[in-house]
Structures are given as structure tokens and as C-alpha cells.
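Just one protein chain is left out here, and the rest sit where they should.
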Amino acid sequence: QAPAGYPADYQKIIDAAKKEGKLVVYGATDSKATHPLIKDFSALYPGITVEYNDMNSTEVYNRFISEAAAGGNTADVVWSSAMDLQMRLASDGHAMKYKSVEVPKLPAWSMWDDKAYGTTFEPAAIVYNKRLLDAKEVPHTHAEFAALIQQPKFKDKVTTYDIEKSGVGFMFMTQDAREYPKFLELENAFGVAKVRVQSSTGTMMERISSGENLIGYNVLGSYALVRAKTDPSIGVVLPKDYTLILSRVVFINKAAKNVNAAKLWLDYMLSQRGQTVIANESKLYAIRADVTGETTSADLIKQIGKDNVKPVPVHPIVLQFLGPEKRMAFLKQWKETAGKK
Amino acid sequence: MKRDIMTNELTVDDLHLEYGSGATANPILKGVSMHLRKGEVVALLGPSGSGKTTLLRAVAGLESPKLGTIDIGERRVFDGSKAFEMPAEQRNLGLVFQSYALWPHKTVFDNVAYGLKLRKMGASDIKERVMEVLKQLGLGHLAERYPHQMSGGQQQRVAIARALVYNPPVILLDEPLSNLDAKLREEARAFLRELIVRLGLSALMVTHDQGEAMAISDRILLLNNGKIEQQGNPQSMYETPETLFTAEFMGSNNRLPAKVVQRDGSHVRIDVNGAALHATARGKGGAEPAVLIRVEEVRVSSTRADNAIELPLLTCMYLGDRWECLFKSEDGGINLRAYSKYKLDAGSYWLQLPADKLWVF
Amino acid sequence: MKRDIMTNELTVDDLHLEYGSGATANPILKGVSMHLRKGEVVALLGPSGSGKTTLLRAVAGLESPKLGTIDIGERRVFDGSKAFEMPAEQRNLGLVFQSYALWPHKTVFDNVAYGLKLRKMGASDIKERVMEVLKQLGLGHLAERYPHQMSGGQQQRVAIARALVYNPPVILLDEPLSNLDAKLREEARAFLRELIVRLGLSALMVTHDQGEAMAISDRILLLNNGKIEQQGNPQSMYETPETLFTAEFMGSNNRLPAKVVQRDGSHVRIDVNGAALHATARGKGGAEPAVLIRVEEVRVSSTRADNAIELPLLTCMYLGDRWECLFKSEDGGINLRAYSKYKLDAGSYWLQLPADKLWVF
């Protein structure tokens, strides 16, 4: 049954998809968060089994391009938080052109060429240990953060992603460099605090919670919020001056076997129903403005103001400022200032 | 060097040892007492599994007995009642293994020197002493070789050198010759005996070969099933065995199916397949009398003789220096072996069994 | 069963074998030729390392020779010139290892039955045949045991049963007795000889013990350093050795330091430490003459005797059935051993060396 408001010929896609009966998704979102989505999708379109392959974002990329080149079975839909890798695949011609039915409801920056779509609206947050940090001390802007961590108490106790290892970390940091005029001071502050870098969100959260580190920078807000729910030690701040936003990018494989099922999945993820699940059950922040609740873009924008929200665009432009030379130069500078030992 | 017969270098008293414990305990030594005097060579003889190696290892400290005492010289090294047990490395004994157990990664010199190094002797003293011992054993020129580069006989000497070098009061040898060639063995046993006597050592040597035991030792301990069956010098063990077991073990024997007709002190009259013979009683006498005679005591005669039985010749085996002839009665009931200097012709012979060598147990 | 002396069951011709290859090649067999007739027992005798085991293994197909031929009956199983080599499993021989090599995970019955199973015999036939062989060897009641539950002598018989069960034309035995106790060994060799003869087998048996070889075989092949030194029946090997090596290997000998004074055909006059003696020349005669006499041929006399030398008695060793007495000249140059029925008193004796037994090589 086509969802309400969809064009009449949508039923054809549904029928074809039912015939395909199967959908293969490669994703970098952990299966705990994906589970509700798949369950709901199956309820909506019974008869289509979703095969979800949970990998990290590099694995998604490696596996997909290898399989695509070999011409064997591969994913119908690729969904990953590594926006740059996703855009590379999409712009290298691996994405199928498909204009989603939901396009009118989505922000313009979150779509590219009817090929790649952003699906979430995840802020980069500052996370701190509530037990060990005074409420007064908690920073609310980048400047406050930079000032705070230069205090001796924070030496060896500040953490962030190792931008040499983590794609997300690197992307946030380069965005910071573009958005934040006093980025150099921030870098220096990291250097003073002898920032401890980690390659995954989990390690960062664990260490902040235990008190080994006091404060973490640019932690993926979606994960932090989930953790904060069960762990009273964790406090999450979205910087008021500006907050970076990451969006998980999805596209349909050009050589997809189950094209129709893939289209259904894409539309579903972007639909109000799908976005509601993403927000309320997966806690990944819905990107659609018409979805309300705690973890939604609407709520976020309400908190910090429309102008202070700085999403990373779903556009090959991310590749431009993430090109090899710029990358290396940026990494070098980072290591020399923030990473000095 | 003078040999002082009065001091005991090794005393074992009422030693009990078992493997396993509790319900599965398997007693191996069942009260062994023995001693070894200074300058004496004692052979521990017995059939396979009788506990010879076990006794030796208990003395060396490699097995833990259950009861009894062991003294080396004046030192008590084991006392079952006090649960005292001196570790092997402090007993200061020399031990030669059947397998030699040379350390394959050390040269001959290092093998021999090791015991001295452990005793913190200076390097030059060690060198001197080791070379002296090696020379005594005719190995002076082989010091730099590795064990695998030497023949069995040479390896055996290295094992002995290694056990001798720190002048232990007692040296223990576990079948030191059994890994050698038949021919080499004969030479080696003469050499070994000569060496032990020359150096004035006290030695306890395990063997299961009675010929070897007799050739090499001053005294023989015959072990049977965890107990000392009989002990004495080789001649007394061979010529005046007290038990059937000793008699059978100590030589090549003929066992005769005989009925005792009459006993009169040590004089016994027996009946072998109809022939009446005189014989001598030995030991305490058991329920079922056993009659035997050493193979070399049987005299072959082509004519009727005294105290003899007549049997047809079955076959003669050539032994080189003599022939071993097998006689068998028609019904197969009697088998008799005898030596002969020459090959005998087929036919019937009178086998004379001297009354004093025909033993009834 | 009749023994046909004319057929060769096994023929080995000019066999060469080396271990390793190229520069590190180590020749072990250097042209061995031999044969084994139907019903014959041949002993392969030789010192350790002479290549006996290697020859046996080459015949069995477990080593690859370089050159020569091997025939079993009419079948050529190895031909060096054609690089033909029949695999061991197709040669259909019986092989008994020194270590017995019984399969520890199979019962006695299964050990013996395995060869028949491989020959696709029916289960009931197998059972019958195996039990028959086991009975012949006196093992009928032990069929269900595992090898480790048996004594050494019993294990050896199982190994023989396993090799016999499929009636191989030739049975090869590698030192089958050397793992047995001294006492057991004597019994076993009589048993083995009797068994082989009774079953009419052709057997090739390796041993390094000349006594064993003489007692058990019809013919002896003496291997020395990869070549056949001499072959013949035991008596000829013992009494008329052609080379010094054979003479020394086949018995217990006294070697005398002597100078040859005069040669006259086979009659030789020699000088031993001043004493002039008559002797017999043997073999081809080498550059340096060697003089020797068997220990048992030396006659001890307390009075002056013919063709004798006088030497002081050093010591007597008790051997049980006789004494071995060692005589040594004052300067230590001459060592002579002789047997005596009784222990000799200290003093000087005349040792008579019969001219026909005093050999000069």
C-alpha cells in the first residue's frame, strides 16, 4: 500500500519491490540503532527482507568499491556517516539518480543531484563529566571551551577524535577551521592541554564517564545523548556560538539488484514515518523539520538558533576541501600545534 | 690407596617405596636393607621390574620412599619416620644412567666440568681436574667433541667421567653397559671393574645380567619383587644358592621333572623317568620339590655312567668355543642341555648328573 | 615340508646405497651381493654402523639404493640401472623390527590381522588364520590384550606373528632379540630357530652378537663397513676366518705383540717377548702381521709346556660356569686371557698356545 500522499504510480514500485523481496543495506550505523528502522520498514512493506550489514565506515567503502569492481553481489543501498567517502562514491558514478518523493520536505543542503541524501542531523557536542566538573565551569561556546582547557586541571584530561584515524573527527575539525575564526587559538589550547586523542566515540565516552578525561570535544551528539540517558556522569553541551552538524548520507547503488526495494528504503528513511523512528528510537536526530521531539533538527534549531547550526553540506564540495594535499597540510598543522607532545 | 672394609659408605635400612597412593598404590620396594662398604663394588641384580632402578633412584634422591632410612657415610639423607628428605643435588653422589643422559648441547669437556662449576671451582682448577679425569678414561683427545660425535662406548665413558669428576663417596650406575654392543660390553666391563678398583671408589651397579654382575662385583644383591632374595659374593651366589629363584637366576639350568623318593638330611634320592638318581637338598625345601642342575655340570658320556640318565640327542647348536647339545626324551617330558667341546653324532648318550650338583629345592 | 636348497628366495646383487646426496653423500653399502635360499636362515652379522639395518631396509623397500638389483623369488623388486623400485607395501615380505613396532592402539589380534585385512581376506578366514598363528607362537590366550599389557618376550612373538601371518616368502628380522633380558634372550633364540625351521621359512636376520648369529643361522654374512667381509656357515666362520677382522669379530681373542721370525708356507715361527713359538698363517697376510689366539684355546699349565710362554697371573674373574684369568707380563706389554674351571692361585703359569690355533694374519 503506497503511503498517503505518494504519486499514484508509486504502487508499481512497491509491487516490483515485493517481487524482488529483498534489500541489501551496507551501513556504518550500529545495528542497535538500525533495528527499529528495519522493523518499521518491514511492517510497512511486508515481504521485503532487509539484510543489514553493520560495518565501520571505512569497511563500508572498501567492501563496496571492491565488490562493485568485481561485478558480484553488493549493496543496494549504502548508508554511512563518512560523508566524504559517501560523496566520493556518489560522484564517482556509483550512485543511481533517483529523485525521492520526499525531496520537497528536505533542506536543500542535504541533497545532491538526486543521488545522495542526508538522513540525519547529528550535532558535534562537547561532553563533560558531571561529577568532576562544576556546573559553573561548563563551557557553552568554543571560546569558553578554549579558555577552560588551558587551566592546569585539564592537562591530560581533554579528549577528542584522533583526526588522523577518524574520518568524522577529521571532518568536524576541518569544518571548525572554516567556521571558527579563532581556530588557531583553539588548536593551541589543545596543545596546552596535551589533548588525548581517541579513535572511537566509545573510548571517549567511557573515559569521560570514568573521570580519566574531564571533557571531550566534537563528540558525536547522537551517541553522547544516548549514553547520557543511562549514565548520570555524562553531561552534553551544544555550543551556543555554532554547532556543527553531520548527516548520514544514503544513496542507491547504480548497479543495484533490488532497485525498487532500494527506492522504497530511501523514500522510507526520508519520510516522516521513517524520520520519526530515526529521531525517537534510533536517537540519531531527524533531519526533517516536520518531525518533532527531543532528538530532531527542529528541537536543535530551537535550542541554539537557526544561524548557529552549521551543517556539513551533502555535496562533492566536501571532497574539495578534503583533497589529499589539503588534508596532509591540515594534519601537519594540527600535529604541530594541538598534537605537540 | 687402601681399602677400608669397616666403614659403610651407604646404608639403606628397611626401605619401602610405592608408586601412586591410596587405593592405587603399587608397592615396589618392600623393605630393602643393604649397605655398601668403602671401596666395594656391589651389583644389584634382578629380573626386569624387580625394583633395581627404583632402589638406585631412591638412593640418589630422585624418588621419594615411604618408609625406612638412607645414610650416605655419616649423613642421613632420608628418614621416612621424620619425613626428612635431602634433595638430590645435595647428596653429592655420582650417577651414571643407562641412557648416559649426556647433555647434547655441551661438549664433552663441559659435560664433565659442569659438576665442578656448580661447586664453584676456579676455571683453571676445573680444566686441570677435568682433563685429568678424561685422560684416566682414555678420552683426553675428545674433550672438544659433542656427545653425538662419539661412539656408544665413548659416550659411556663420558657419563662415567661426569659422575666421577667431583669425587663422590659413592657412585651409582644403572645398567651402564646395556647400551653397548655385545663385543664392546665384554671389554667395557673389564675396564669398568679395573677403573673402579684403581680409583678406590665405592660403587653400586644395577644390572640384570648375572654374567656381568659376577664379573664386575665384589658382592651381589639379588633383588626379587621388591625384596632382597639373597646376597653374597659371586661365587657363593652361584654355587650355593639358597632359593630356587637364586639358583635359576644365577646360571643356565636344566630343570628335571623328578619325584623325590627319599630324603635323608641333605641327601635326597629322586626318580627321573624311571631312573634313580642321588641328589643334594638345598634351601628350605618347598611344597613342590624342584630339581635342577647347571648346564655346564652335565657330563656327556657315550657309555653307561654313574648317577646318569640315558637320552637321545636332538640337536647341537654351535657356540663357537663349544657346542650346546639338546637331549630330549622320546615322550618330550625331559629336556636336557649340556656343553660339549665337539659336535656330537646323533644317537643316545648317558648324561651324568653329579649328585652334589643336582639340587633339590 | 621339504626344503629346496636350489631356489634363491632373495638375491641381492652389487647393491650400493648412500645417505644424502651430492657433496654430503655418505656411502653406506658399497657393493653388497648376497642370496638367501629357500628354507635357509642367514644371519647378517657386523659391528655397529656397518650397514646391516640399512641392507635389510633396502631389501624391504624402506630405503632407496643407488645401484644394483634386488630380486625376491622371480620378481625383480629393485633395479638401479632402470631406476625401478617397487614400493615396500608391494614386496610382500615379513619384517620384524628391533623395537617390535607393534601398533599400540590395536589389540594383539588386530595387530596380526592387519596384513590379512589389507589382503581382503574374509573376516572368518582372518580369525581362523590369526588364531592359528598365535597358537603356534604360544599366544593363543593373549589375543585380546594390547601390546603394553605384555612382557617384552611376548611382544616380540606378536611382532613375529604379524610378520608371518600372510606367509611371506622371506622374513626379515632386525635384531629381534636385542630388546630382551639376557636370560630371556637365550630361550628366545632357541625358540626362534626352532620356529623358523618348523615353518620352513627363509629368514634373514640382523644381529651384532656373534654368539646369537652362530646359534641361530645356517649361514653367516659378516658385514664390515658396507661390504661383505666373509660368509659361510658358523663353524667355518669361527674356525677358519679369512681375515683378521673376521677372526677378531667372531670370538674372544688374545692379541699378541709378536715379531715374525720365519715364514714357511702356512707354518710361521714367531717371537713373543723372547719366547719362540710356532704358529699358523691365515688369510692373505698384511703389511703388519697380527698374531692372535682364541681365549678358549689357551691352555694354562703350572709346569713348563710346549709352544708356551710364561706369564704371571694378574687376576681371575668369576663367570659362574668358569673363571676368566688375566695374565700380564711384568712390563705390561703382553695381556693374555684364558679360561679355567677353577680359580687359580697367584703365581706364574705356562700358557700353552697350540700352533694350529695361534693365527698369524
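As written, the chains take the letters A, B and C, and residue 1 is the first residue of each chain.
Here is the rule we use: contacts are C-beta pairs under 8 Å (C-beta built on N, C-alpha and C of every residue); 3 or more make two chains touch, one makes a residue touch a chain.
The definition used in the following text is that contacts and distances are computed from a predicted model.
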Looking at UniProt, which of "Iron(III) transport system permease protein", "Cytochrome c biogenesis heme-transporting ATPase CcmA", "Dipeptide/oligopeptide transporter" or "Na+/H+ antiporter subunit B" names the chain we cannot see?
"Iron(III) transport system permease protein"
Sort through C:I28, C:L55, C:L116 or C:L222 and give me the one touching the missing partner chain.
C:L116
Listed residues C:L93, C:L204 or C:C325, member touching the removed chain:
C:L93
Considering the whole complex, which of B:G94, B:G211 or B:G320 touches the chain not shown?
B:G94
Considering the whole complex rather than only what is displayed, give the residues of chain B touching the chain that is not shown.
60-64, 85, 87-95, 97, 99, 101-105, 114-115, 118-119, 146-148, 162-163, 166
I need the residue numbers on chain A that touch the omitted chain, in ascending order.
30-33, 51-56, 58-59, 61-63, 65-67, 69-73, 84-85, 88, 129, 131-132, 162, 164-167, 170, 196-207, 209-212, 223, 226-227, 230-233, 319, 322-324, 327-328, 331, 339, 341
For chain C, enumerate the residues touching the unshown chain of the complex.
60-62, 84-95, 97, 99, 101-105, 114-116, 118-121, 162-163, 166-169
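Everything below uses one rule, namely that only the chains that are shown with their structure count from here on.
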Suppose each chain is reduced to the average of its Cα coordinates; what separation in Å results between chain A and chain C?
88
Round to the nearest whole Å and give the separation of the Cα centres of chain B and chain C.
26
Which residues does chain B have that touch at least 2 chains other than itself?
none
By the touch definition above, chain A meets two or more other chains at residues none
Within their complex, chain C touches chain B through residues 47-48, 152, 181-183, 186, 190, 193, 208-212, 214-215, 234-235, 238, 249-252, 294-296, 317-322, 324, 326
